[in-house]
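Below: the structure, in structure tokens.
A single protein chain has been removed from this complex, and every other one stays in its place.
Chain naming follows the written order as A and B, and within any one chain the residues start at number 1.
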Amino acid sequence: MSWTWLHKLSSPPHAYRITGRLAPWLGWPALALIVTGLYGGLVLAPADYQQGDGFRILYVHAPSAWMSMFIYATMATAAAIGLIWRIKLAHGVAAASAPLGAWFTFLALATGSIWGKPMWGTWWVWDARLTSELILLFLYFGLMALRASIEDRERADRATAVLAIVGIVNLPIIHYSVYWWNTLHQGATITRLGKPSITGDMLWPLLVMLAGFTFYYFAVLMTRLRAEILRRERDASWLKTELSA
Amino acid sequence: MHGLSVTAAAGDCVHVAGPNGSGKTTLLRVLAGLLTAEQGSVSWQGRPISADREAYGASLSYLGHMDGLKAEFTARENLAFEAGLRRRLAAGEIDQVLARVALTGSRDQPVRSLSAGQRRRLAMARVMLTGAPLWLLDEPFTNLDDAGVQCLSEEIAGHLDAGGAALIASHQSPKIPRHALRRLDLG
Partner (left out) sequence: MARTGTGAAFWLIFRRDLLLAFRHWDHVVQPVVFFAMVTTLFPLALSPELGELRQLAGGVLWVAALLAALLGLDFLFRSDHADGTLEQLLLSGQPLALMAIAKAAAHWTACGLPLVLVSPLLAIGLGVPTTALCTVMLSLALGTGILSALGAIGAGLTLGLRRGSMLLSLLVLPLAMPALIFGARAIDMSIHEDTARGPLLLLAAMLVLVVTLAPLAVAAALRISAE
């Protein structure tokens, strides 16, 4: 099977034009979805009988946590593609995704902490999910630190790709270990982020927020990818003609 | 570097010439398979080296800028480990090759106590000991006195006589007895 269409699609001039055109098509729906989701979650959805209005932060926390893992998986896949088939654009996707993933992870941690404060009385508790997210944040930091320390761009791309793949293989192991660790030490206080039982009219804002965040990620990815292409192809002739046109 | 093409057959010796910084080392590293060119490929005996890098590595011997010797080991130990990785050495082979590069006296001295020229000769001994058909030599004559240069040139000639091939990167023009060099200019 000929992969030339993929190579052609991922050639920098093509990618530059396509990402430019796609970005608004992803950005505006993202905004619409997020606004709808927030309205649905913060205003329309009924208050949880146990947690009152405090649970509403779930509408930001859960999608953020989901995105943090989705982005890691996307990044690792892109990195693997870049490593195996030597497609520079794939490395660009990985490079652009890492900070985004880190921000979503941080958002998940912050909202998780805010959610837990009324329940636990403290800003932090070693809940299994939160601890798992924290370790994920460390993995993101490691990736970004490695990329920043290597000056040669090709070496940086390939080294972070190997690290991303190692990370994704380790992720299930880390998850399982942290959950197991958390079940061992059940103190008197219940330290789990209690998930409220979800009914239908509570669910749809969650899914809308999730879709909104996903569109947002791809929109920002397009923009960042464009910037990556500009950075990497700085001296290329096609760029000069493109920009002067 | 663009539009570069080089071929070598048995008995060929190519002199990669050019001033410092012209990419001689890069070219040799690409040919050795240590570096991958963005475009283009390297083939050995009709097959691309990317298919089986390890087998290709076994068919060549590379002498880079660094000597590739452990300072803590003696000359003998270095050769035993490095060549021994590639093939089983017969008894006395190491002593023989050390004699050919005039390092018999330093046989049991740690490499850190050898001079730069002696280390270069020892590195060359390693290349000779591997018995690989293709030699990629990056500035092999650095730090050598006239006797050393002559000795090495003779060894390279012997290798070519036996059907091997060599690519020598050097900013000076090497003189290999009995063989004419093809010149590849990178500057």
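Simple rule for what comes next: a residue touches a chain if its C-beta (ideal position, glycine included) is under 8 Å from a C-beta of that chain, and two chains touch if they have at least 3 such contacts.
As the structure is a prediction and not an experimental result, all values here were calculated from the model.
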Specify the shown partners of the omitted chain in the complete complex. A, B
Which residue, B:Ala8, B:Ala58 or B:Ala102, contacts the hidden chain when the whole complex is considered? B:Ala58
Who touches the missing chain here, A:Trp25, A:Phe141 or A:Trp238? A:Phe141
Going by the touch rule given at the top, which residues of chain B touch the chain that is not shown? 29, 32-36, 54-55, 57-62, 64-73, 81-82, 84-88, 126, 131
List the chain A residues touching the unshown chain? 83, 135, 138-139, 141-142, 145-146, 149-150, 152, 154-155, 158-159, 162-163, 165-167, 169-170, 173-174, 176-178, 180-181, 184
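As a convention for this text, only the chains that are shown with their structure count from here on.
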Just the number, please: Cα centre separation of chain A and chain B in whole Å. 49
